[in-house]
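A single protein chain has been omitted; all remaining protein chains appear in their positions.
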Amino acid sequence: MTRIDSLLIRTAGWMLALLWVLPLLYAMWAAFHPPAYEARFVLNAPLTLNNFARAWDQAPFARYFLNTIILVTMILTVQLVLCTLAAFAFARLDFPGKGVLFAVVLVQLLVVPDILLVENYKTMRALGLVDTILAIGLPYFASAFAIFLLRQTFKTIPRELDEAARVEGCTLLGLLWRVYVPLGKPAMLAFGLVSVSHHWNNFLWPLIITNSVETRPLTVGLSIFATTDSGTDWALINAATLMTSAPLLLGFLLFQRQFVQSFMRAGIK
Amino acid sequence: MKRAIFRNQLLPWLLLAPQLVITFVFFLWPAAQAGWQSFLREDAFGLKTTFVGIENYAALLKDRLYVDSITVTLVFSVSVAVLALSISLVLALAVDRMLSSAKVYTTLLVWPYAVAPAIAGLLWWFIFNPTIGLAPYALEVLGIDWDHSLNGTQSMILVIIAATWKQISYNFLFFVAGLQAIPASMREAAAIDGAGPVRRFWTITLPLLAPTTFFLLVVNTVYALFDTFPVIDATTEGGPAQATNILVYKVYVDGFLGLNLGSSAAQSVILMGVVILLTVVQFRYIERRVEY
Partner (left out) sequence: MIRTFSLSVLALAASFSAAAAQTEIQWWHAMGGELGQKLEAVAAAYNASQSEFKVTPSFKGTYAETMTAAIAAFRAKEQPAIVQVFEVGTGTMMAAKGAIYPVYQLMKDAGEPFDPAGFLPAVVGYYTDSEGNMLSMPFNSSTPIMYYNKDVFEKAGLDRNTPPKTWEDVEAFSKKIMESGAAKCGFTSGWISWAQLENFSAWHNQPIGTMENGFGGLATELTVNGPVQARHWENMARWQKEGVFSYGGPGGGADAPPKFYTQECAIYMNSSASRAGVVANAKEFEVGYGMLPHYADIAPQNSIIGGATLWVMTGRPEAEYKAAANFFTFLSSPEVQAQWHQDTGYLPITQAAWDLSKSQGYYDANPGADVSIQQMTLNAPTGNSKGLRFGSYVQIRGIIDEEFQALLSGQKDAQTALNDLVARGNVLIREFETANK
């Protein structure tokens, strides 16, 4: 690899990355300084945690955190199990109607989200689930994204590997567990990240289907800051945003170590 | 099945059943209801319902503004999908070159994904605010007068940047995951053969990334068409004078804000039709070129 080429890619990469993170840097600036400095960037601006304290006091955030964690854990666990099974069926088994069924699953991606609200509300009412955490998660237990992604990944796994496992007398579950899951792990990790952050941030459906503090996730708590008749308090909004996405960012960091490490191993081998 | 071990005919169905049940109950059923709704005229509470045939569709196609909104959607979606895919690919390739600092770098890039879409929109609104924003201030130095509340082109640029920003992190992740799956030995072999980096990219990396790229192409198209309305809502509200009024935002405004159920159902059906068509085309013509 030539030096100039490498240097170019690196510089471009870093510049873009910095540009990309600029809005978040701004959010941090506003959150940690008094409101008077929200658009004034001077180095000696006093630091404060007051915005966070104010934000925390405006809603039962501890409970919301708990609800959100329950929600995303529940969704991700069920998704990974169900979607691995389904993706395996689509990638490796032959059965009549496979193409049509795959199309049916994909249609899930193609439904305009707006039309789901009223009908799904009725369904949840019929199931007696209105105002429960389960009701927020249930429609998302099936994920066309995950199936599609895992199918793509599973298809790249050499057939020789499962032939060998089958010769050794592996059961289906054994085969999945010993061959497909380990090889699909990077994709699953990436999907996990996307799923968790999507449901961590999902707003409209949880807002509509829940009424009480005991069931509502963080985003609904966060939305009380975005609706105000009397001007927007930037310091407060940014503090609340950082506060509610902090666990997610922390999770990202932990996840990243895994992600990058396995990446580096792949580079070395 | 060539082998005797998984001959059970029920097996595929067992594996798929939970998935299919949920898809039917929570996605296909509402979609079918919307299809039915698109032939009705109904008040918001569902107290008075009249069957009107294709009247809702006819009204839409006669509406010049709806037709304009299709063009706007096209410009917006293609820009977002192309920009989000190409930029994130470059970024992912860059990670490939800097293993020592890959961690910091990946962190920077993945962060935007942790921010809720509506808040991300607000953030961009603030940055581009003509009075207090940073961007107009910087642009003024370059001699550009920024006012997206009246300038349609600037408004479009703003929503494209905001929507792309969010999606890049997502694509980046999957590209890195995809790159990771390419055995280093293959690229090393090519390097020994004397292939330059550009040729290596076109002959080795890109073909091997094809399954990931295809997946992302489908997902990005859907994202640009469906999931971008919080960004538009928080920044331009479709304006000025409909310059950024994409189809899905119009569905939101007419159905959710305007409670005009028949028309918004018809718009949803048209939009779904377009996306299904696009996806079929993508599967038919592009997936064929993908080697697994």
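The chains carry the letters A and B, assigned in the order they are written, with residues numbered from 1 in each.
The criterion applied here is as follows: a contact is a pair of C-beta atoms (placed from the backbone, for glycine too) under 8 Å apart; a residue touches a chain by one contact, two chains touch by 3 or more.
Small disclaimer: the values here were computed from a predicted structure and weren't measured.
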{"item": "Where the missing chain makes contact, among the chains that are shown", "value": "A, B"}
{"item": "Touch criterion as defined above, residue of A:15, A:36 or A:250 at the omitted chain", "value": "A:36"}
{"item": "Among B:61, B:74 or B:132, the residue in touch with the chain that has been omitted", "value": "B:132"}
{"item": "Those residues of subunit A which, in the complete complex, touch the missing chain", "value": "36, 39, 58, 117-118, 121-122, 124-125, 130, 204, 207-208, 211-212, 220, 223-233"}
{"item": "Those residues of subunit B which, in the complete complex, touch the missing chain", "value": "41-48, 50, 125, 129-132, 149-152, 237-242, 253-254, 256-260, 262-263"}
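Definition applied: only the chains that are shown with their structure count from here on.
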{"item": "Residues on subunit A engaged by subunit B in the complex (per definition of touch)", "value": "1-2, 5-6, 9-10, 12-14, 16-18, 20-24, 26-27, 39, 82-83, 85-86, 88-89, 93-95, 98, 101, 104-116, 118-120, 123, 138-139, 141-142, 144-145, 147-149, 152-153, 155-156, 163, 166, 172, 186-187, 189-190, 193-194, 197, 200-201, 203, 219, 222-223, 226, 234, 237, 241, 245, 248-249, 252-253, 256-257, 259-260, 262-264, 266-269"}
{"item": "Residue numbers on subunit B that touch subunit A, as the complex places them", "value": "1, 3, 5-6, 9, 11-13, 15-16, 18-20, 22-23, 25-31, 33-34, 87, 90-91, 93-99, 102-103, 105-120, 122-124, 126-127, 132, 134, 165, 168-170, 173-174, 176-177, 179-181, 183-185, 191, 196-197, 211-212, 214-215, 218-219, 222, 226-227, 248, 251-252, 255-256, 264-265, 268, 271-272, 275-276, 279, 292"}
